[in-house]
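Structure record follows, encoded as structure tokens.
Removed from the display is one protein chain of the complex; every other protein chain stays in position.
So, chain A:
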Amino acid sequence: MTAVGTGSGTGTYVPKPGAAPLPRMIAAQAALETKMLLRNGEQLLLTVVIPTLLLVLFSSVDIVDTGSGEAVDFLAPGILALAVMSTAFTGQAIATGFERRYGVLKRLASSPLPRWGLMTAKTVSVLVTEVLQIALLTGIAFALGWSPHGNPLAVLLLLLLGTAAFSGLGLLMAGTLKAEATLAAANLVFLLLLVGGGVIVPLDKFPSGAQDVLGLLPVSALSDGLRDVLQHGAGTPWGDLGILAVWAVVGLAAAGRWFRWE
């Protein structure tokens, strides 16, 4: 054998190590994650098709009694809450669960991208997806005659805190359960919260004891808060923001504590 590092090779592989600048790594990671999500049919069903269908169907057909006023004014805020849940919780949990299972998280953990950089990229990817969802859904809602009110900043705050709360819970699930269990549980939770979280069925249709408990769910707080502002033009819904903040802190802390990368 020839001596090591004599340059008798082509010189192509001569070491020149170095990490890319952090913003570039995070942007690249966020772009890839978003691409993977938009390419995945099941994810699109969850994040785009189902919210769109529910919005169109329940606005045009009088199946659920949504109270006085236009159905779309009641439904649109709930559907926006559902969209946030579908991406930040269900979609993120399932995708991250399988990334963990297939060693993607593990492989990236030995790349120059730091772990917090990967998590930041995931958050950026979730936010980008939500912006696309919200643009689509508000467009459809306007076409259906939606007339929103209220302070856009309060809406933004609700959406961000809701995203934080759902992300914490989604990552907690993805980082502790098996990928198959996450898949099943995340879909089941999505379905249960869709029905029992004030998204399309008003909470006052439930028995009063159940209402109090259901009102504490993150999706109920988000849809209720959005409805207060967008449908009724209320000021900042501190109660709902408080509930979301508690979920966010508890969820993210638990995920930080128990998340396993392998």
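What we mean here is this: contacts are C-beta pairs under 8 Å (C-beta built on N, C-alpha and C of every residue); 3 or more make two chains touch, one makes a residue touch a chain; residues count from 1.
Just so it is clear, contacts and distances are computed from a predicted model.
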One chain of this complex is not shown here; going by its UniProt record, which of these names is it: "ABC-type xenobiotic transporter", "Cytochrome c", "NADP-reducing hydrogenase subunit HndB" or "FAD-binding PCMH-type domain-containing protein"?
-> "ABC-type xenobiotic transporter"
Please pick, from A:Gly67, A:Pro112, A:Gly139 or A:Gly242, the residue that touches the omitted chain in the full complex.
-> A:Pro112
Touching the unshown chain, chain A contributes residues 1-20, 24-25, 28-29, 32, 35-36, 39-40, 98-99, 102-104, 106-107, 109-114, 262
